[in-house]
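With one protein chain withheld, the remaining protein chains of the complex are depicted in position.
As written, the chains take the letters A, B and C, and residue 1 is the first residue of each chain.
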Amino acid sequence: MTNGVAELEGSDAIFIIGSNTATSHPLVATRIFRAIENGAKVLVADPRKNQIAQFAHLYVRHKPGTDVALLNGMMKVILDRGLADRAFIDANTEGFTEFKTLIDQVSLEDCAAITGVPVSQIEELAQIYGKADRGSIVYCMGITQHTNGVNNVKSLANLAMVTGNIGREGTGVNPLRGQNNVQGACDMGGLPNVFPGYQPVTLGAASKKFADAWGKDTLPTNIGLTIPEMFSAIEKDKMQGLWIMGENPVVSDPDADHVKKALEDIEFLVVQDIFMTPTARLADVVLPGASFAEKDGTFANTERRVMRVRKAIDPVGESKADWEIIQEISTRFGLSMAYAGPSEIFDEIARLTPSYSGISYDRLEGDGIQWPCPTPAHPGTPYLHKDGHFTRGKGLFHAVEYKGPAEVVDEAYPFWMTTGRVYAHYHTGTMTRNSAALDREVSEGFLEINPADAAALDILDGQKICVASRRGEIETRIMITDRVEKGVVFMPFHFEEANVNKLTNPAYDPIAKIPELKVCAVSLTKV
Amino acid sequence: MDYQNILTTCTYCGCGCNFFLEVLDGKLVGTIPCKTSPVNEGKLCIKGWNVHQFVQSENRLTHPMIRKNGVLEKVSWDEAFDYTASRLSEIKAEKGSDAIGFLTSAKVTNEENYLLQKFARAGVGTNNIDHCARL
Amino acid sequence: MTLLSQVLDFCGVERERLRARWVSSAEAPEFVEEVNSFIDALKTLGPSPLKAKTAKMGVS
Partner (left out) sequence: MIDMVKEKIEALFKEKKIAGFLGLREQNGQVAPHLFMEGQALEGMCLGDRKIAGDARYPLNKILVTLARQYPEETFGILARGCDERGLYGLFRLNQLDPDKVIAVGIACPGDLALACECKKPFPEALVAGEKIQAGDSIKAGRETLAAMDTLDLDKRFSFWKNQFSKCVKCYGCRDICPMCFCRECSLECEDLVSKGDLPVDIPVFHLTRAMHMADRCVDCGLCDEACPADIPLRLLYKKTAQIMDIEFGFTSGINKDERSPLSMMGPAPKKVAK
């Protein structure tokens, strides 16, 4: 997030798109509910009418995968009606002319036809967000998990920049990170193209700095493979060894049958986890890690706040903290590691990562610190891009044209399928389904379907149905609700026995390599 | 009699709520939201309130295992460490560094993510490291 | 009863929508009469405002 979560309370307009905030980020929803109490106007755009949409000043239901069309329509209205912040654009951005040329060619009627949102509603969205003094954008995987995910995000950045809604308290472009430490895993260089602190592996200076620190002559400078690329490499017999730590791609990744096959085929698979997940069942070596309650360390949350994790109990059985496991294997492999504990590792991180340099365990007592925090005296940074100073210098507008999703409905697969979470479960359910209270609350998967579609298929609430896509088929119970509109169905992805990721489309965004989990075409048959 | 409250950060979503894990005689018995946390101000969701439950589940993995004759068998840590290190060394020697890949995790700590990418880059010599940021 | 009817009223639900009466299993006519009179009372009140909520989050 460019801004802090608590700042939302002071926003006067909040545009939520592709986020079921009350379910997936309940403690962010707290701030949004408060903003509403404080008089903020909340705008929600989502194919599914989620809980927070009930409280929205305006809720629009756009068709899955049509975000860019909706956003371009809004920006057309903003430019045409003089709601753009020209002073901000002139002082702090570049690329505006090309962007404007594209937006000028956009027709609101086309946007309405593509998105299914009437022109008047696109206008109202634009008016409210465009006129806001402190407008905040909140989004989640509903924006990113598309073949044009990067374009969706760029469009949101355009929207914030064109109205000058960035670099001040209560504004910003705010992705809600789905996992507790997805921010940290990225910060720490758990990506194929960057070292910790987003220092590119291709950059000579960065490579030298890390090589020196790690006692190596050189480090690889070619960009590595992303997850989907690794699965392809395994298939083509270009990858023989894979070490998976704390992930469950057999359930979480699109086209699950395909993933499973790759992991069955690979020569050597190491899985380090806390439960015997469907992925671990395929491993050649299973390493029992410790849960968050059994070790020390740090997590970075969605607002870049680095916070301590503290050991409450000893690891269960013979399990070990993951850092100890890595250290042992690395040493035996030939790269000696002898850290006394996580705080020593953190000190090394701080030395090599500019945005973390001022942070130490001592300073993390209390409220934690929001990076960037360059020096030990620096208080941390609640919001980024202050006064329009962007990381790259000037904020760059991207002219983004609308492109449809990779797979569209047709006669054989006539329903749009979209996916998400339920309030009582988390991701692949590895942890939550081992929690009695949560399992009691929601114990099996389901498919949400509009009453009209259910009537047409002659099925009743709670009945079983077969759901098929071009990649696989599953059976699940249906829940009849008008949260989803006619022609659209929704499934949560926590349940391996009705794993919706057997159906989802692995087609991915060309830049971010993020799969299109939020849109695919399916057929429904009564069983 | 030993009763402790350990301040920590939630392992579920990206909100990063702070709470105390209640430990009575070495067992987790409850979760209490931290009232003075700037993130959650003494509030939690249903997952947070029950986060202590999965930790001591009987389904937890408690022993390292190696697949022998097609079946996963319990082994000692020494055997698991040596076997993993030597198999990775063999693959690197035969097929090169880029024949090995790593999936690190949005669920483990910063320190652990840092170590695994350090091992991938400086130990094995590959940038094939990624995690589920996209999922 | 005393409590619940007042709490319902506080939350905006007419107290007439709640009724409890002790009827012996031997008193079928009293039971029928009570149910009929409750039905009549409810018909006069019209549909409950809660009814709209029972449909799962209707788009209205």
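One rule holds in what follows: a residue touches a chain if its C-beta (ideal position, glycine included) is under 8 Å from a C-beta of that chain, and two chains touch if they have at least 3 such contacts.
Note that the structure is a prediction, hence the values are computed from the model and not measured.
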item: Displayed chains contacting the withheld chain; value: A, B, C
item: Residue of A:Pro26, A:Gly224 or A:Gly388 in touch with the missing chain, whole complex considered; value: A:Pro26
item: Omitted-chain contact residue, chosen from A:Asp80, A:Glu94, A:Asp110 or A:Glu441; value: A:Glu441
item: Residue among A:Lys260, A:Lys295, A:Arg308 or A:Arg471 that touches the chain left out of view; value: A:Arg308
item: Touch residues of chain B, complete complex, unshown partner; value: 1, 3-5, 7, 18, 20, 22, 24-25, 29-30, 32-37, 40, 42-46, 48-49
item: Chain A residues touching the omitted chain (full complex); value: 22-23, 26-27, 29-30, 33-34, 37, 51, 54-55, 308, 310, 365-367, 422-424, 437, 440-442, 479
item: Interface with the unshown chain - residue positions in chain C; value: 2-4, 6-14, 49-50, 53, 56-57
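In the analysis below, only the chains that are shown with their structure count from here on.
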item: Intercentroid distance (Cα basis), chain C paired with chain B, Å; value: 53
item: List of chain B residues in touch with chain A within their complex; value: 4, 6-18, 21, 23, 26-28, 37-40, 43-47, 49-57, 59-67, 72, 77, 80-89, 91-92, 94-95, 97-119, 121-135
